[in-house]
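Here's the structure we're looking at; comments come further down.
Just one protein chain is left out here, and the rest sit where they should.
Our next item is subunit A:
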Amino acid sequence: MSSREDILARVRAHKPALERPLPQVPFFDPPQGTDLLAAFRTAFVQMGGTLPDCGPDDPLDVARAMVAGMPVSCSRVPEIRGNRVLTDDTPPASLADIDIGVVRASFGVAETGSVCLTEVDLQVNTLGYLPQHLIVLLDPARIVSNLHRAYQRPEWRSMHYAVLQSGPSATADIEGVLVHGAQGVRSLRLFFIPAPNG
């Protein structure tokens, strides 16, 4: 018998013969009228994310200026230009010298301040990790209330890779001292910019 058959046979022989029905999972929606954008902002900052202060300026201009100030930049969004072009075949490790990356999130989650980035948003998945800094554009109309709602989204059933990023790479493995940029990006900056085609 193969290991697969052995394991499954042992599981069948040993699994407890108990009635354990699968429960319904409620959505635990927040009260009507909850300000999802405000909740998202609070949670995103709590997770160590940065919401640059744009003052009276157009947030796109602020983001563009940030990108322009970096030697190597790579943008996946039409609104902002970078100087490093990705193709489907770009080797993942070759993104290591990028100073700043720009991506648009598929959606955000108010409960945890998370943004969902998929293999389509990133094109090359290491764009989410190897650049020193990452800028994320998020359409404020695409914020779901909590993780129960987030997992109703279609991305999970179609993408091979999708991540909820909540703030930058962080560690506190030494004496609990929090340091950003353990292995991945040192900062995660977010701008609320409506998607061009709604």
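Note that contacts are C-beta pairs under 8 Å (C-beta built on N, C-alpha and C of every residue); 3 or more make two chains touch, one makes a residue touch a chain; residues count from 1.
Operating definition for what follows: contacts and distances are computed from a predicted model.
K.L.:
Missing chain, UniProt name, options "AAA family ATPase", "Cytochrome c oxidase subunit 2A", "4Fe-4S ferredoxin" or "ABC transporter ATP-binding protein": which is it?
P.N.:
"4Fe-4S ferredoxin"
K.L.:
Which one, A:79, A:99, A:119 or A:139, makes contact with the chain that was left out?
P.N.:
A:119
K.L.:
Could you pull out which residues of subunit A are in touch with the chain that's been left out?
P.N.:
Missing-chain contacts on subunit A: residues 2-4, 6-8, 10-18, 20-23, 25-31, 34-36, 38-39, 42-43, 46-48, 88-89, 92-93, 96, 110-114, 119, 125-126, 128-130, 145-148, 150-152, 156-157, 159-179, 181-185.
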